[in-house]
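The structure under discussion is supplied below as structure tokens; questions concerning it will follow.
Removed from the display is one protein chain of the complex; every other protein chain stays in position.
Labels A and B are assigned to the chains in the order they are written; within every chain, residues are numbered from 1.
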Amino acid sequence: MSADTLATVKPAVELEGITKRFPGVVANHDIRITVQTGTVHAIVGENGAGKSTLMKILYGMQQPDEGTIRVNGTEVSFRTPSDAIRVGIGMVHQHFMLADNFTVLENIVLGAEPTKLGSLDVTAARRRITELAETHGLRVDPDRLVEDLGVGDRQRVEILKVLYRGARILILDEPTAVLVPQEVEELFQNLRELKAEGLTVIFISHKLDEVLDIANAITVIRRGTTVASVDPGEVTARQLAELMVGSELPTPETRESTVTDVVALKVSDLTVEADGHTPAPKGTQTASFVAKLREEGRRLLLDDVSFEIHKGEILGIAGVEGNGQSELIEAIMGIRPAHGRVELAGRDITTWSTLKRREAGIGYIPEDRHRQGLLLEASLWENRVLGHQTRKPARKGIWINRRASKADTGRIVKDYDVRTPSVETLALALSGGNQQKLIVGREMSGEPAFLIAAHPTRGVDVGAQAAIWDHLRAARAAGLAVLLISADLDELIGLSDSLQVIYRGRLVAALDPSDITPERLGGYMTGAIAGTEES
Amino acid sequence: MTRVGKYHLALIGAAAFILLLSLVRIVTGYDDLTSSGQFAAALGLAVPIGLAGLGGLWAERAGVVNIGLEGMMVMGTWFAGWAGYQWGPVAALAAGLLGGALGGLLHAVATITFGVDHIISGVAINLLGPGITRFLSEVLYREGTAAADAGAGITTSPAITGNVWTPSLPILSDGPDLLGKLENTHWFLIADLAGILRGLTHDVNVLVILAVLLLPLTFFVLWHTAFGLRLRSAGENPWAAESLGVNVYLIKYVAVVISGAFAGLGGVFLAFISDKYVEGQTQGRGFIGLATMIFGNWRPGGLAAGASLFGYTDALRLREQAAVTSFFLFGAVLLLIYLGMRVRRLMSAELAARDVKQYTTMATAALGAVVLFWLWLTVEQLPTQFIFITPHVLTLLVLLVASQRLRMPKADGVIYRRGEQH
Partner (left out) sequence: MPAGLNRALLTVVGAVIAIILAIAVCSVAIVIAGGSPLDALGAFFDFGATERAQSNAVAAWLNRAVPLFIAGLAVAVGFRMNLFNIGVEGQYRVAAICAAYVGSMFTAPGWIQIPVIIVVGALAGGLYALIPAVMKVTRGVNEVIATIMLNYIAISVTSYLVQGPLAGERAAGDLVTTTPKLPESAMFPDLNFIFDGFGMLAPTRGGGLWGFLIVAILLGVVVWVVLERTRFGFDIKASGLNSPAALASGVNPKSMVIAAMVMSGAIAGLIGLPEILGDRGAFNSNFTSGLGFLGIAVALLGRNKPGGIAIAALLFAFLDRGQGALQIAEIPPSVITIIQGMIVLLIVVANEVTNRFALRLEERRAAQQLGRNTPVEVKA
């Protein structure tokens, strides 16, 4: 029989006519992709194009309404991820699927545990993991708790999880989103090794230069359907972008400077402790008290951070996630107790409550809109009131002014192009981009003096991204001071008037965005390049 | 802290506890504080609480908060009484277990399949448990039935018939009964130790022994088997488990049904203590079990310690109410020890590190010690109602002190639905 020889040339994965409908929308429509064995196949598309849904279908987490999936030539239908695992498909999720309170070993063996006489065979598992780690160059310590690991380590654990199950086809869903350029390079090195061993990698991304760097074949998805299959050797990033969004990608370029001499926000010696806040005794200097904390070996999440933002200036903070960005935001917002001083337009607001700070003109676009920005199960106008419940137009004495709030929500819907049937619609019915535009509109109302914008365009489609950038630029020109925090280095470099790098809770470098590359910025972010460079 | 360190600490703690107990016995003159009878009763009362706690542990390790333990326990007591008077203790055990498991199944259907809030479902089960058992009594035990002739009523079952083997440790607690002799000497520490050991080894119901063995069994299953790893993963991060092909729904179902079975079993042992089902005999022990699990930090060891403590106070309350006042002395001494430790630490620390907060806690502790000591001197006998609430007050105090150090399973109480990741 020639079945064996045929099998070797058969593609690893073939998707034909995959369609998936969600209530009211079609997430995937007639998707066709062929992935050859032993290649890195990239699937690109902008946020909301339907990439994640497609991968969930391929991994058995969701069932397609129509279409067929063939793996190594055989037609399969997956009901659960175990079905996919059984035919050799493994998935590395964008949001890591790890139990923090488990060890690396426990996370890896979960669901495929080696047992001896009914009990867990830890020795065998450890041996196997060490072996796998060595052959693939993925170093991890199997006995460490996952909660103590950094992002890069966690990703390696995820890859090991997949390899441990003997997967031959790996799906990586936006694996570089949380990595800095250096870590990306390391990941790509690992992927090349896997490819050399004959494994197939399906690589999902919307970062085009990375895709061109690693992929052997590229499939483009737009609005839920496959629009092109191209050879990376024959396209440029620009052409790919046009395939992806049907037009050119917006760039976050800021033109002439609008920075003034007036300081809008001044932060000095801001320090946040890791294990509970110890109030400084009266009369002690913050600096000396913080020095004492450091001496005692207290872990500091934010360590002596000072900066100024002027009216009309966007200050970008670059950093790998988890290096103190969230703490910085929360300290400025008054959500988290901190040592040090925060001044808004010359007034000391250090002891003010979050509410008072907001009333004084601090706006906040939170990093996670579902967690901190919206009441998903409330109407749009109620979401407009959120954070403004003590100010006009939402407030009338002790009452909520419903009519004025609704009217003002209508204004935001119009000015910020929020696509919604009405202001009574529940927030969860809106797409991510529209939700984000609503938040931006809300935070810009009431004429803020200072705005915190954390990942303002994360997970939104290209149109909304460009609109949000425009609004930020316009507000800046009108004299708004903005603190911009983002993982998107192009956005940071493009929008910011000045850049600071945060690393392990400290501001380690002040850079000039006009002459910095993402690679060098990545070097500062990982601590590979040390020292301060004045702009 | 390493495992050995923890183990040693537990040993030292237990030793200090016995020493203290012995001291308090000598000072107060209540020999019952460490008598074998007291410890035998404490064991009997600790078992239901511990089983309820284990029930909580199984459910919550799988991520389902089970506040319905009380209702499931009630089911256990009724079915134990009903099967027990007809077919004996072993049947009572099986029936109570099944009754509790039924309650667990109901909770599982509501919380896992329908995604109902765990607390609400638990409250509903706590309403339903007594309702169903009352209904069953009204139907099966009404006047004119055979059961009623055997002594049943609307609120009680007939007595559970039949005997179970109650072995003793030969020589030491039986026959020559060396431990018993030692205990009667009332020597400091030695008599106490002998009393404790004899209480735990003399005429022990073999079913109680089996129940106690469920504790190490639970530890082994949850922490050393593949099934246990999967179960705990459902409580830590069910989506991770799901993505690795673990059937989270099934795991949770199994866990919650087992949880109910354990609670039901706890009810069975309550029925054993009074030899029959009596309406309302759980007296909130399901909740106490839940509390022991919480301050046992969702671990079997801590749970066992909590259950022993409550079993002990419960037994003391039932046997010698006057002796309960010795708790005041006990508490005062404990506070003094704590105070001493704080003072030592304060002396070694530098002046700048002392802040007002520390002084306030120390002052509170000192005041507490004085008040407790004064209470011990003045109060002759506590009203029964106050003795009854001892475990509840203790629970609140422990939660106040330790709440922030507790670590519950990360996805405990989270409503999980397949494919809907948070």
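The rule is simple: a contact is a pair of C-beta atoms (placed from the backbone, for glycine too) under 8 Å apart; a residue touches a chain by one contact, two chains touch by 3 or more.
Small disclaimer: the values here were computed from a predicted structure and weren't measured.
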Interface partners of the hidden chain - shown chains only, full complex considered: A, B
Contact residue for the chain not shown (choose from A:K266, A:R341 or A:R395): A:R395
Sole residue of A:L138, A:V385, A:A453 or A:A467 that reaches the chain not shown, by the stated touch rule: A:V385
Given A:L426, A:A466, A:A510 or A:I529, the one touching the chain that is not displayed: A:L426
Contact residue for the chain not shown (choose from A:Q36, A:N101, A:T350 or A:Q372): A:Q372
Touch list for chain A against the chain that is not drawn: 22-29, 48-50, 52-53, 56, 94-95, 223-224, 333, 335, 353-359, 364, 366, 370-378, 382, 385-390, 395, 398-400, 402, 419-422, 424-426, 428-432, 459, 461
Positions on chain B contacted by the hidden chain, ascending: 67, 106, 110, 114-117, 119-121, 123-128, 130-132, 134-135, 138-139, 284, 287, 290-291, 294, 383, 385-386, 388-389, 392-393, 395-396, 399-400, 403-404, 420-422
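Definition applied: only the chains that are shown with their structure count from here on.
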Touch list for chain A against partner chain B, complex: 56, 59, 61-62, 80-82, 85, 91, 93, 95, 97-102, 106-107, 109-113, 115, 118-120, 161, 165, 278, 281, 292
Chain B to chain A touching residues, read off their complex: 220, 224-226, 228-230, 232-233, 236-237, 239-247, 352, 355, 407, 409-410, 419, 421
